[in-house]
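Contents: one structure, followed by commentary.
One protein chain is absent from this view; the other protein chains keep their places.
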């Protein structure tokens, strides 16, 4: 119900102003005390709902997941699960799956990807894989098909050039790199779709836990690169899938 | 010609290996000495080509533009024009337009936007307008239709809420803000499309010429926000238009 | 006794200069060796006295608390209690209470809040609650009534708009946020009273343990926002209560 | 008109939903294109309205001022006036005053201070005076009486101790300091009211244009100190006056 | 033997050039493989020798101490002893003392202070005491008499003013403070001797482990303040004692 | 096979285009899933191959080493071995050696150094030795002879001057220092060959885990100094050996 | 008159309490409005008084100088004179001298140095000379004899070793360096007196306007080095002279 629809309902007597005001106040979310769970979004978007598990107890994550599923969400995912979350989820919900490398729990059945769906997740090195998996599983859970190219760093550019096929098919690319963070610039020059760059905290010394990679990516000479927070595989997968699922054949 | 096609042509005798190697070496760009102009991209993508004018003399910018147009580009744009560029462009090309607030020159005719094309460019304050215009004119030149909401900062949230219509219609949003950089988070919570956040150097003291806004945007609690460099209106407009032009009706 | 009163007493022979000098030297505090406890302030202000427990052993905190209560303080609070402090306080003082989420111990009876007293403590997310509780319990112990709005972050602005009533009643607001730290700017635009912003170390990557939020808050476009140190819930609660308790009806 | 009042008016037929929606959209501000001027606030608060002049042309500042005054504001002030603003204001409005040291223009008559009103503005050095004047004139324009103690830095603590009278009378203190920024801590220990600390960009080398002072103030060991942005005299004066005007006699 | 003396000895045939060259190479230190111990300095200066224990095994520290004492040093001190060092020292040397709060071991008998020797070590808070003790024990071991004023922070300036006597007697002052680091500026204004400022890592949030205090001290408005590294109590005590021991009565 | 050779082979029918394309895609590396191992480089360069062990499980490191040795590498080294790697390597390969101080495992027989080979590794202090050993063992494994000068810091410049012989013989110098990082500047002024500077994280407080040393080295007034990452002994040893092995007698 | 003396005078009726209080308030300084000039210090210390000229108009500097000289100071110096100051001073005072390289004006006759007075000012390069001259002229004006060693940087260590004589004679050393800031560590190892290190803003790129040098100096491995602010030649000269003038023959 949009504000205009609500106002018309009030005018027509179908809705009292008191109810309208209460709706504005109480409907969009369920207040669990420690969290205000946005249940309208679940109904409205039809997409799987996301719970950021870091800093939440297993009980809190499970309670929010239950609230979402009870209010119409068909699927919920918990990212960055704190220890013990999988055990509690597993014993509470029947249809949950734990993606260990990504540290993501999915409860319920994610949507099927469309035929031409294609997100490509590339990493510079082996140590970037956990962040890349967070991106890949997120995109898959949201309804995208995902190709993975791991350890394709720019110091051996032939490793990347040998994997042009999934890159050129992708509708959105997630490029994950720590250390000097050069991968998104090179990838951005090879493809013609949005590249979501994820700096990782992989490195030591003057990598400053991902700052060097972050700055490199912010300054990318490729016009199609935008950046998310250090180690934020989830955000990159979320945006890449959002783009992928809406892309029309050119 | 793809590498596979080229190799087949070599096998079939239609192309000598020497020619093939020369093609690999010389064709993809024209070397002007001070710049290697990527003429293949112009032909391949059909999109207007972009010249980053900062740090280039008017002569250099004009020479690159001419090379692009001579090699098949239908339209070229020069961003961040250095002083004197417009004068030289104006006297060299007939069909050039100068977008002053955006400091962008467009030579030739940009493509028409598709019927449902919609990019929304929002700013927090009045001083963010030049960066926003860079984004807006870029997106328009690349073939998008653009709505502008200026001075919609979060300290007067009603100014933003009163402009929900263009926001909810947009297929991609560019959110431009200096100082505390809070706008993309709020906008990201209101829409359901990718938000490209542009920190600006507007502010003083602890804004550190845009760093405060950049950090805020990197840490946005809205999942659909990715970030480009400080004052990089061009990049944001480029990505937003790329998404806009490929978006299918849901 | 003000300096002027003391000088008059010396002139009138009621106080010898030696005593006056000794008073200046020894009276304002009790020197425990590791700490100089300000006992005059306790008597003078009538307010509960505060002991910053971090970096103090339980024995030191208890010794200072005892000195304050012995010198006329009606109530003492220990913030950021180091481990073991509650056990020792509990076995030493009869009338102590431990506020666990805030990690604050209150010994003695705090003053009653005045009828219209109203401080509102808002957080952006669930993880900000410990800092918010430090602010809330501090303000309550100093004599304010406190409303709590938790998880009201700006990416779901309706969660905040649905809680306007306690916000508009407040005489001072404490806004607690990590990550992008946008909450105080939005709150500052909704209310017309001083907003004390508390950045928290909640976040990861480019949040730099609260620096991103701190910078955002320093650059707030709302004129009524001032900022305290990262995670300094105590300071914010102290100032908010100081303002609250002195506010006259407009 | 509150949302509840508006909804009741719609129910009672006194207001059509279309009008109500239009009000939500159009009333709270006048859209000048480059700025959305908040005219409701002017009417609602009765306070002088503030225009942040930096980065605005004289024409823009004057146009916003005119819009505010036309919509019921009794007094408007322009801070950080860009060059030429005073000339244009002076020739446009009869009753304007230019406070040169503060670089603030006041148009119309500010409210009279109440009898016990008292804000004290202290600076560490001579070079901090322009920022201090911005604070002082802001507070005066908003209706406070202001005492000034300039060059009271902590390296000659007797200069501060010799000025205890205005300090002890103040209901809110603004402490302005560059370099090591120690003043607010010392002042905060001497008074029992909120201290708004303003770091200034005065200094050289490792002062980093005010960062050293800012950090010092953020870490103040005085509980009653909160901080605004570097050189933000306006914000400090605004908050100090807000506290001053609402303070009841204890 | 100075270079000139050595060259004369070569000329006079008392020293062969080969021996002279070997002396240049081998004499000034004993090479233990992991360390080159400067034994000439021990003989030359007559002062206790210092071993920086951090990052050295107890065996390494003891071996260096033995080498120094064997080569004529009358007294050796080990600072920042790594765990187990005291046990090994205690069982190796008869005349060793462990200063626990300072974490310094002294082997042998330090020189007696001269009659007017006077170093004053002041701290802002209780948590600064370990760093202050490192300074105090260092100065004492090098032959100075030391007064300690602890918890004299600037938010309660009367605590400092009540201890003027040892301050005004001192020939050099060590001022130790974390958080806002304001103490040296205030102390520097009260005395007329060199003040060695030691920032400590005491604090949280925007103290950045002592950086805030360091910057404040670098920008001190008192002309007599110079600064050593964060938590470098040893360096401050070393320099203060060096000044103290050479000071003539004015 | 160079690209030109491959194209000629295709023309002459000795190689089908399909095979050529497959070669381009598959030959240069073996894809282990978690890593793409560059086997061509092993064959091509004849040098020992390097595995960066940090962030790899012992199994991963061993698998990569096996792949390299199976594909023609005569010698492989693993740097920054994670715990348990030596045990697994030791039980898998017969001819492995563990250099404990350098935390480097060498499998197979490194090449013999040439007669005049000479790399000199200098450290400022005792704590810099582990990084220096990483450099030294790397250079030795790659085929250089290495001299070590440890604890030659600039505060006792005679310790360095007494070791001029190995310095003046070196064809490349690795200078390793933490804290103020002054060593490379002094060494660079004493020798006439490239100096590779390695900042170490040795130090405390304002050393910022090697940043102070890194900055000092970046600003060296000696023209022959270039810098690698903090604690990157491997990189310095790699480059120094690369220079050493190619140096002709002048 | 000490506080104790004043209190005794009050007791004995020689001083009324009102007068005593007024003395406390008014005597120690003359309030010029823009500055509170500390005239007691002038009388008390007998030393030349210092006016920090940066950010002061020539009129302000001259007015303060006049106030000092009128109140008993025999000599006054103005550092960092703003443009036009020398002209105004020259036409106002008869006995003024302008030290151009140091940008210091001295009015009146500085004290004669004692026979053994010796401060040594060393610079790393030619560009550091202005800062060094500020230190040297300051020390000379305060009554010290000064030796200058300029361009003695550590990349040509023999240039420093060839000037050991003035270094070994000095009672305090000022070491001035930009870029890598290594000079104080080397000098500190050569002498046995306090070394005051002054980082300069000389350099480019990663020197960050003196930060690299500042950090290097803070981390000096020489125990006798303390540091003042970037380019703060005055402070270093002040402290060095303070030490020099009090040093007794050993």
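Think of it as A, B, C, D, E, F and G in the order they're written, each chain with its own count starting at 1.
Note that a residue touches a chain if its C-beta (ideal position, glycine included) is under 8 Å from a C-beta of that chain, and two chains touch if they have at least 3 such contacts.
Just so it is clear, the structure is predicted and the values come from calculations on it, not from any experiment.
*Asks:* Where the complex has a chain not shown, which of A:105, A:162, A:198 or A:211 is the residue touching it?
*Replies:* The single option touching the absent chain is A:211.
*Asks:* With the missing chain put back, one of F:125, F:156 or F:235 would touch it. Which one?
*Replies:* Going through F:125, F:156 or F:235 one by one, F:235 is the residue touching the chain not shown.
*Asks:* Which listed residue, A:37, A:78, A:124 or A:230, touches the chain dropped from view?
*Replies:* A:124
*Asks:* Given that one chain is not shown, which residue among B:9, B:35 or B:164 touches it?
*Replies:* Residue touching the absent chain, from the options given: B:35.
*Asks:* Just the residue numbers, please: which parts of chain F touch the chain that's not shown?
*Replies:* So the residues of chain F touching the missing chain come out as 45, 50, 171, 192-194, 196, 214, 218-219, 223-230, 234-236, 238-239, 242-243, 246-250.
*Asks:* List the residues of chain B that touch the chain left out of this view.
*Replies:* Per the touch rule, chain B residues meeting the hidden chain are 24-26, 28-29, 33-36, 38, 54-56, 60, 199, 201, 209-211, 214, 229-232.
*Asks:* State which residues belonging to chain G touch the missing partner chain.
*Replies:* Contacting residues on chain G, toward the hidden partner: 126-127, 129, 150-152, 156, 158-159, 161-162, 202, 204-207.
Please note the rule applied: only the chains that are shown with their structure count from here on.
*Asks:* I'd like to verify one number: the distance from the centre of chain A to the centre of chain D, where each centre is the average of its C-alpha atoms, in whole angstrom.
*Replies:* 42
*Asks:* Between chain B and chain E, tell me the centre distance in angstrom, where each centre is the average of that chain's C-alpha atoms.
*Replies:* 59
*Asks:* Determine the centre-to-centre distance between chain F and chain G, using the mean Cα coordinates as centres, and give it in whole Å.
*Replies:* Each chain's C-alpha centroid was found; their separation is 49 Å.
*Asks:* Can you tell me which residues of chain D touch two or more of the remaining chains?
*Replies:* Residues 24, 156, 205-207, 211, 214, 218-219, 229-230 of chain D each touch two or more of the other chains.
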